[in-house]
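To start, I am sharing the structure in question, which I have written as structure tokens.
Removed from the display is one protein chain of the complex; every other protein chain stays in position.
Presenting chain A:
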């Protein structure tokens, strides 16, 4: 059976988005419609009329109806809403795999790491400027302590960021 080219699949994708398909369903619907178009081509229709037949069936009414049914059928139950975070509610029926959901989920951690790293680097810079102006250095002076604390902060933030990255990669592999 002849397969659709990526450009032809893209037409279907665009059509679905224009007709208001839900994010979570769009990839699956593209595959579904593509299979239908391929079937019509296989029974002998040229691509254009095959496409039009399928798009005619998947018109605004059908796609909207699907979206509405879907949102009623799969709405969160009251207990789920109580447990859900704001992110879960905002991203209900949306494609979480695009990346925005993950970014929002790790936002607090990223902010904390960035803050510690900025303060740490600043402390190290201040200690270094002190070294340059006085030309003597001791770890047991106040500026030495500032340097060490800054270094610890930066190390901690880097390690924490790295661990989080590894964890995310493991999650996405699954």
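Annotations for the structure displayed:
Just so it is clear, a residue touches a chain if its C-beta (ideal position, glycine included) is under 8 Å from a C-beta of that chain, and two chains touch if they have at least 3 such contacts; residues count from 1.
Basically, contacts and distances are computed from a predicted model.
Remark: of the listed names "Extracellular solute-binding protein", "Acyl-CoA dehydrogenase family protein", "PadR family transcriptional regulator" or "Sulfurtransferase TusA family protein", the one matching the undisplayed chain in UniProt is "PadR family transcriptional regulator". Which of A:6, A:78 or A:99 touches the hidden chain is settled by the complete complex: it is A:6. Even with one chain removed from view, chain A keeps its contact list with that chain: residues 3-6, 9, 24-25, 27-36, 58, 62-63, 65-66, 69-70, 73-74.
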